[in-house]
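This is the structure I have questions about; it appears just below.
FYI, not all chains are in this one, though none of them got moved.
Letters are used for the chains, namely A and B, taken in the order the chains are written, and counting of residues starts over at 1 for each.
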Amino acid sequence: MSFQVYLSGEIHTDWRDEIRRGVEAAGLDVVLTSPVTDHDASDAAGDHLGEEREGFWRDHRSSKVNAIRTRTLIAASDLVVVRFGDKYKQWNAAFDAGYCAALGKPYVTLHSEEIVHPLKEVDAEAMAWARTTDQVVKILEHVLRES
Amino acid sequence: MSFQVYLSGEIHTDWRDEIRRGVEAAGLDVVLTSPVTDHDASDAAGDHLGEEREGFWRDHRSSKVNAIRTRTLIAASDLVVVRFGDKYKQWNAAFDAGYCAALGKPYVTLHSEEIVHPLKEVDAEAMAWARTTDQVVKILEHVLRES
């Protein structure tokens, strides 16, 4: 049994690598995908389409180019992990969670206990709330075990 | 021509009343709906279902009871307005936007210029970005005008 898992959200810590290492250590048949996590590259995704003076439109253009990738990867995944850090707004992570909810695509959240209350609507639709990347790997181990 | 509009997001300012007054002043045939905006009532939506010691599960229960309302109202609306204030995380607002995006339900965002960058993915799927409630009313006026 194999699984494709999309890793959405926070790009300032190395949680994706932790999951990748855990998945490898556990010998799971999992393909991990993600958005472009190089912050500058992501912000500049549309810059080659022409000069843009307005910040709003620069963001708009880049977000849409990035969305070509994220939409396709979310659609192709069996599970989405949505990571919220404590510091940033990460509205895009909550957006992805809502997007998954409407599609009926299973997702799990990954965040600390401190932000349980503001994330209550997001967690309410999730298949699980994990506090650590190790817990995410354990979920995958269970889901993919020999029956 | 009539329209049903769901007002999602921030519950700490009176932006919903401003839109309501604007819609009435303009004589538009618009039905405005919203989540339960009484903060305490919303947090306590599931409390009558039994005592709950864990904050996570209390939130979980209340969020799901609230979702019975919000899902139905979003599904019934012709347009969703998603409001982001500058202070709070409002992940539920971003979640609703993602939910609308996946359903193909048109939404407009309402927020200040300061938070354009963190909202870029949410704005990218929106039909418009408004800075003021007056602009939202003007959008409705245009959309509902005699052809």
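In this text, a residue touches a chain if its C-beta (ideal position, glycine included) is under 8 Å from a C-beta of that chain, and two chains touch if they have at least 3 such contacts.
Please read all numbers here as calculations on a predicted model, not as lab measurements.
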If 2 of the identical protein chains are displayed, how many copies are present in the complete complex? 8
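Going forward, only the chains that are shown with their structure count from here on.
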Could you work out how far chain A has to rotate to sit on chain B, using CA atoms and steps of 5 degrees? 180
Contact footprint of chain B on chain A as seen in their complex: 55-56, 59-60, 62-64, 66-67, 84, 88-103, 115-125, 129
